[in-house]
Structures are given as C-alpha cells and as structure tokens.
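Here's a slice of the assembly, chains where they normally sit.
Think of it as A and B in the order they're written, each chain with its own count starting at 1.
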Amino acid sequence: MAISGIITLVTDFGLRDPYVGMMKGVILSINRGAQLVDVSHQVGAGSILQAASFVREAFVFFPRGTVHLAVVDPGVGGARRPIALEAGGHYFVGPDNGIFWPVIHDFDGGKIVHLTESTYFLKEPSFTFHGREIFAPVAAHLSMGVELQKLGPLITDPCKLRLPVAYEKDDALFGQIIRVDNFGNLITNIHGDRLKRYVEASQPVVEVGRLTIRGLSRVYSDLEEGQPLVLINSSNWLEIAVNMGRAAEYIGLAQEEIVGTVVKVTKAVKAI
Amino acid sequence: MAISGIITLVTDFGLRDPYVGMMKGVILSINRGAQLVDVSHQVGAGSILQAASFVREAFVFFPRGTVHLAVVDPGVGGARRPIALEAGGHYFVGPDNGIFWPVIHDFDGGKIVHLTESTYFLKEPSFTFHGREIFAPVAAHLSMGVELQKLGPLITDPCKLRLPVAYEKDDALFGQIIRVDNFGNLITNIHGDRLKRYVEASQPVVEVGRLTIRGLSRVYSDLEEGQPLVLINSSNWLEIAVNMGRAAEYIGLAQEEIVGTVVKVTKAVKAI
C-alpha cells in the first residue's frame, strides 16, 4: 500500500503533561519527515468508545496510506494485545481493546496483526506507557513503508466494542445522545439514512429530555437565536442544537446525565 | 504573489472534538507539504470579534504568502458569503462575517473574492461545516499557488465589524478591556501611540474597576510581587497586570463583567 507519511494521533493524555510530546519525539527519531496531526488528546480518560468514534469519523478525511495512532489504553501492560491493522486504505496502531472496532466493522475487517516483533519497538519498554514504547515507533515504521506483516502474526479475533445502536419500535425511532461537542451540540447515534421515513410527507417530532422539537432545520441559523432545533449534521448524524446557544444547557439535564439520554423520533400526526 | 506553503488556523472548535483534525486531513489531502500552524482553536464560541483580533495580531509574524484560515462561523450555511482575500502580502480564507475586517481596514482593503468555484471545494459539501468543505480545501489550493481570481468573482462590499474604539473627552482618554489573557492580564483597546501625551511630563493615572494605578511600568517585574501595574504590551496596547498574579481576579469584578469594562486615563495633577 502507498504511504502518505502522515500520522494522526488520538489519545486521552491531555495537553498539559509532556506525554504526547514524548511520543512525537520517538516518532521523529525514526521518521524525521513524518507529518504529525493531532486529532484529539482530550478524549475522556479511559473512554474507548469516544476514541473509537473520533478515529472512525476523522480518518476518512486523510489521504490513503495515513497511519492513525490511537492510545486510550486503561489496560496497558496487562493481557490486551498491541495491534496494527490495515483497513479502507489506511493503517491503524493501538491497543486491542475495541478502539478500532468501528473501522474494522465498517471496512470489512481489514488485515490485523498482533505486534510482537520488538525490533520495531523502542528499546527497554516500560509497563505503563506502550504509547511511547510500542505504538509510536510502530506507527513511525509503518509511515516509512515497513510492511504490516513484518510486525507480527495475523489475528482474526480483534476485541469488539458494544456500540449503542438506534432501533425502531411502534412507529417510533429510539436513539441516544452519544456526545456533547464544544458548542454544546448534542450528537446522537441516529443516522440520517434511518430518518428518511420520518421526514417524508410530514416533519419529524424529536423528544429529548424536557424538549419537544417539531421539524428539521437545515442550518443553525434557520431559527431565531436561542431557539432549539434538530438537524442532520456534517457527519450525517441527527444533532440537537440551539442557534447561537448551547443545547447541553437548554435541555434541562445535569451535564453528567446527558450522554446516554434517549432521543425519540416520531412522525407528526396531522390534526383532524 | 509568492507562497510560503504555511497555513495558519483560527477557530472556535476547541481541541476535544475531531473537527480541526478533519480540516487538516482535507488540507493535507490536497497539499501534502503544507506546514500547518494552530494560532487558536479556543476562540469563544461564535466570537467573531475575538477571532478577528487574533488573526489581525498574529498574521504579521508569518512569512509573506502565508494563508490564514479563520472559521468562526455562526451563520454557516445561511446568507453570509464564503470569501478569500489578499492583503498585506498574505492570504485569508473564511466566512464574510467581519472576521477579516481589521485586516481589510488596516491594509487598504486588498483584493476580495466570493468563493463560488466549487471545483476547489470538497465534493458533497454539508450545510453546517463549511470549514471542512469550502475553507480548508480553498486554503490548501491557495497554499499551492492557485490564483485568487480563479476562486470566484471580486467583491467590494465585505462585511464590516464594529470595533470598540478609545476616545478622548475632557482631558481624559477612555477605552475598554477587550480581552483577558492566559495570565489574567487585561488587554485594552488603548494603543500606545494615543497614550503619549498622558505620559509626557507627568505619569498617567489609570482607573479601572476599583483600581487606580499611577505611573507606567516597563516590565512586569518593575513592581513588587502582587502589585498591580500598567504597561504598554508587546503588541503596543495598554495592559493592566499584576506582577506574578492575575489582574483579572485583583480588579474586583465578576469574570463575565471584565471584558467591556471602561478604562480611564488622565494626566497626574501635580500637588500644589
């Protein structure tokens, strides 16, 4: 596979500690010409689900042959395997804890290897920072064209991730809020495609927390400032927002309760 | 115009969500060799004024031919035009909402185009993320030498921004606090040049909130630790600070009241 020389990073390390910088130093010691791109270092500590969603959403915007390094690794040093894989024309490197499951699921599994060839590791690995000693150097080697098969044996049983999925029941579509973004927008797991039959003919009614919103907006500024609205966002998910405001506050739930809250979509019933 | 291959970014996207990473992926898919520099992704949500000030203050430190991408875009998908412009030997790309007004105003307007040539966009643009689908790819193309005129028709009526300006009345100079920086320093809109007649002969008296500060310091450490002081900062604006402390707390105002607070400068009256 052709390589792009680009390496993206998703971690839960935050930006204050020098951990991300150390990983980049390791990468550049191997591949001085690597182009490093931070996707996020502010994944919630240990949130494999959030990291998996960031990787899945972002990687498709990079050129083919890019290496995506994802280190949210609460089980570091324990039984979980370090892996690398190829899927959709891209490489992925990180712990086998489900972080790449959405990629594997959506791109026919790809080719996955258990990272055992310590030639490609930093010498003297610690027990608690495989991001620096295993994943960063392996990503650097992949970005230089080292073949996946050289890194270890193929495996076919990667760790899966239980993703909350939307479902239909009694003419209603039920999903949930899976993320609150920087603008306080509420991202759901209801895909635009599933919404089609609720949009046809009449407008959908969306119920979430204490809110009931009728109709679908096209853009944030479709409604007056401060008004709540529902739209299909740029990643094709149903999103609840407030024009020039924060839906996360408007919804009337405690901040820690928001993720996981049920979102119900029904067809508008015409008044008789 | 010569190009530098550098693209700077100012957004209000924050650093947790994968939005900035997506934009960078789009840019690098077009120009693999682009040098990407984050100026700020922590502009207050929807604060065009703050973004405009960051762009205006920072761009002059980059080499000529740099492309400055600024995406604070609450009206995305609505009536506001996407634009690109050339001013002061640099390129700027973003929404026509006033974000580039200080640059246009201070550098004789430059040459401004309405971005209509969709050849230079990402295919299938969404309604809610023009940063990714219009501005990022256009910035990438500009950074590779595509001519501004090819991107769309010239316009001469860019959106202006109402900037709070300092004024003089009854032998006093009135300005306001426009920003609190990471150190709690209070940046005002009083330019060093306007302060000259208050500094001559005697020392100025600066009143803000419950504070009255006499005299101008040269550096933060001119006074004892914990003492408030006034100086002309490195961008030539009057700044109120506390040596080794935070003026933002010292001033005795609620955090949300600070920006906009009036700053009054008078000449010291000599005791008879």
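The criterion applied here is as follows: contacts are C-beta pairs under 8 Å (C-beta built on N, C-alpha and C of every residue); 3 or more make two chains touch, one makes a residue touch a chain.
Keep in mind that this is a model prediction, so the values were computed, not measured.
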{"item": "Copy count for the complete homomeric assembly [2 present here]", "value": "3"}
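Methods note: only the chains that are shown with their structure count from here on.
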{"item": "Distance from the mean Cα position of subunit B to that of subunit A, given in whole angstrom", "value": "31"}
{"item": "Residue ranges of subunit B in contact with subunit A within the complex", "value": "12-26, 28-29, 32, 36, 45-46, 74-78, 126-129, 132-133"}
{"item": "Subunit B-touching residues of subunit A, taken from the complex the two chains share", "value": "4-6, 8, 10, 15, 35, 37-43, 54, 57-59, 61-63, 66, 181-184, 218-222, 231, 233-234, 243-244, 246"}
